[in-house]
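A single protein chain has been removed from this complex, and every other one stays in its place.
Showing subunit A:
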Amino acid sequence: MKCCYKSSSSILSTNHHHHHHPLFYKQQISSLPPLPSSFPSTLSYPTRTRFTSTRIQARLIHDDPVKESSQDLTFYDLLGVTDSVTLPEIKQAYKQLARKYHPDVSPPDRVEEYTDRFIRVQEAYETLSDPRRRVLYDRDLSMGFSFSFSGRRRNRYDEEVVEEKSEWKAKWQSQLSGLRRRSNQKDDNSMSWAARMRRQRQDSSS
């Protein structure tokens, strides 16, 4: 029942706070002394048990030794691979772990624990299966930041900044915007009803 979700101690800094880079974090402590360290280092919400009406009360747990230890694992550790692993091996390791930890197939009495584990495995997979993000992660590792899952850090490697640069996106984007332009002229199906309503109102008032 204990939690899994660690959030940041450095909530000050970022928009998506978990983009937060440990390096920035250190710099910020000096520039903005009192705040970051005074926030709790671990914010815990209830785990994903079945939601029942009797379990409304949310709880906060500050110490969770079991989870703390797995937080020391690197993404490579989480996937059970070495840092020289190839992409097909990463995919294979991920799918093998999914078959063990995914809540659909895990033993009923361990669903919560396994789900938390599965989410961490996914974070590791998302980073390591993307060559660009893996390079960034490897660089951090080599600089001595050996960490894996943490709410704060997990999006460090999946920033849009990384994504926007990739060529596939640019390629698809141009094709897509062409299609959108065409269909927007006549077809409103892809918009939400609210957007369509606004447009309808605009059209009827003009």
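Keep in mind that, in the parts below, a residue touches a chain if its C-beta (ideal position, glycine included) is under 8 Å from a C-beta of that chain, and two chains touch if they have at least 3 such contacts; residues count from 1.
Definition applied: contacts and distances are computed from a predicted model.
Q: Can you work out the missing subunit's protein name as recorded in UniProt? Choose among "Heat shock 70 kDa protein 8", "Trafficking protein particle complex subunit", "Eukaryotic translation initiation factor 3 subunit B" or "DNA replication complex GINS protein PSF2".
A: From the listed options "Heat shock 70 kDa protein 8", "Trafficking protein particle complex subunit", "Eukaryotic translation initiation factor 3 subunit B" or "DNA replication complex GINS protein PSF2", the omitted chain resolves to "Heat shock 70 kDa protein 8".
Q: Which subunit A residues touch the hidden chain?
A: Listed in rising order, the touching residues are 4-5, 7-8, 11-18, 28, 31-32, 34-35, 38-40, 43, 45-46, 48, 50-52, 56-60, 62, 88-89, 91-92, 95-96, 98-99, 102-105, 108, 111, 115, 118-119, 122, 126, 130, 151, 155, 166, 168-169, 172-173, 175-176, 179-180, 182-183, 186-198, 200.
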